[in-house]
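Just one protein chain is left out here, and the rest sit where they should.
Let's turn to subunit A:
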Amino acid sequence: MSVITAGARDSSVVTWRNLMNVRRQPDLLLGATVQPIMFVLLFAFVFGGSIGDNPDAYREFLMGGIFAQTVAFNSAYTTLGMAADLEKGVIDRFRSLPMSRGAVLFGRTTADLAVSALGLLVMSICGLLVGWRIRGSFLDAVLAYAILLLFSFAMSWVGAFVGMASGNVQVAQSAGFIWMFPLTFVSSAFVSANAMPGPLKVIANWNPVTAVADAVRDLFGNPRPGILQATSDSWPAQHSVLWSIVSCLAILAIFAPIAVAKYRKVASK
């Protein structure tokens, strides 16, 4: 059997195993579904009245940011999953089997992508309830969801690396989540990057979360309330769709190889 088909078969076996885990233990889905709902409601109704002059418009603006944030958090679930497998000795067993080296990671990130897709569905419904609409074309909407899933997948590989570096679930609990907050808040997910002080503004402009949030707002045709207009003339702000795709691919190009390299050497305990 060729290396590719063997790798695909091994990956699909591991994906199946991970999805069976989700099916048998549905509380694993809580984080992926309840958290985004919570964020939609919190931002929409707690901050909604204070940010900008039009709460309805802010809620619609908000959805792109919450989409981007939620798929970014997918990386934390991958981190936890890898750390748990490592801690239980499952990774040792996999590594002692004659299976392809990337299959455990590919199977994990693929399964987490499926969970992430479910989260997007739940969130979209929740968004529709608070007044968000898809106002763009069908193809633009498809592209928006594709970008979100690509970003989710890319972040999942970062999470896989972090999970193996953490070594156990306890460390992974913090290591997986802590960097999510600056990553998702130093962006245009909830506010305008323009209001941030100099260096932070540069980071926010180039942050893939900003690109993804802006890209899906554009593609879904969600208007920005006056105060949150993207007046930035930075290159990424002008090319959010392109930059979101390029940055996702760059994340994958960096983290997929180092995650696989880490997997080859990783030791439980």
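Here is the rule we use: a contact is a pair of C-beta atoms (placed from the backbone, for glycine too) under 8 Å apart; a residue touches a chain by one contact, two chains touch by 3 or more; residues count from 1.
Everything that follows uses one rule, which is that contacts and distances are computed from a predicted model.
Trainee: The chain dropped from view, which UniProt name applies: "RNA polymerase sigma factor", "CheY-like chemotaxis protein", "ATP-binding cassette domain-containing protein" or "tRNA A-37 threonylcarbamoyl transferase component Bud32"?
Mentor: "ATP-binding cassette domain-containing protein"
Trainee: Can you tell me which of A:6, A:118, A:141 or A:246 touches the chain that was removed from the display?
Mentor: Hidden-chain contact among the options goes to A:6.
Trainee: Residue by residue, what part of subunit A touches the chain that was omitted?
Mentor: 1, 6, 9-10, 13-14, 16-17, 20-21, 24-25, 88-90, 92-99, 103, 267
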